[in-house]
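Here the complex is missing a single protein chain, while all its other protein chains stay put.
Showing chain A:
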Amino acid sequence: MEKVRTPKNIFVQGPISPEKIAKSIANHSSNTVIGGHSIFLGQVRSDEKPEGKVIAIDYTAYEEMALEKAFEIREAIFAKYPLTCMHIYHSLGEVKVGELCLFVFTSSKHRKAAMQACDELVERIKEELPVWGKEILDTDNHVWKVNV
């Protein structure tokens, strides 16, 4: 029987810890049909803005809409690629430079599906999820992040 998937919470308060990522990888060792994982990690960069240097990003989201949208994207990617599993985590609240704010993890029998699905997921997450980054500057100022 096909597994019925329901919307999952993707949001994590604050930065995503490297331990969480290590644990997530370890959790897949029992699934021996997997032959390849692909992982994307988004890290907060200390951009130099005319108004100051970025020291952190404060993330907010329209959570209910973001979770609906993430579920829709998830289902579309599962339908398009032969994946074994897929995990998405995005930070909310403050994440300092050098810390992780996005963790996308796909697994499949063979590498290409995992790699292509991971890439497409990251692009769609950045473009379609109602999430906003407020870049906190070292000058007590802030600017709103713009995705390129």
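Everything below uses one rule, namely that a contact is a pair of C-beta atoms (placed from the backbone, for glycine too) under 8 Å apart; a residue touches a chain by one contact, two chains touch by 3 or more; residues count from 1.
Everything that follows uses one rule, which is that contacts and distances are computed from a predicted model.
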| item | value |
| --- | --- |
| Name of the absent chain as recorded in UniProt (options "ABC transporter permease", "Molybdopterin synthase sulfur carrier subunit", "Transketolase family protein" or "1,2-phenylacetyl-CoA epoxidase subunit PaaD") | "Molybdopterin synthase sulfur carrier subunit" |
| Residue, one of A:S17, A:S46 or A:T60, that touches the chain absent here | A:T60 |
| Where the missing chain touches chain A, by residue | 42, 59-62, 64-65, 68, 90, 101-102, 122, 125-134, 144-147 |
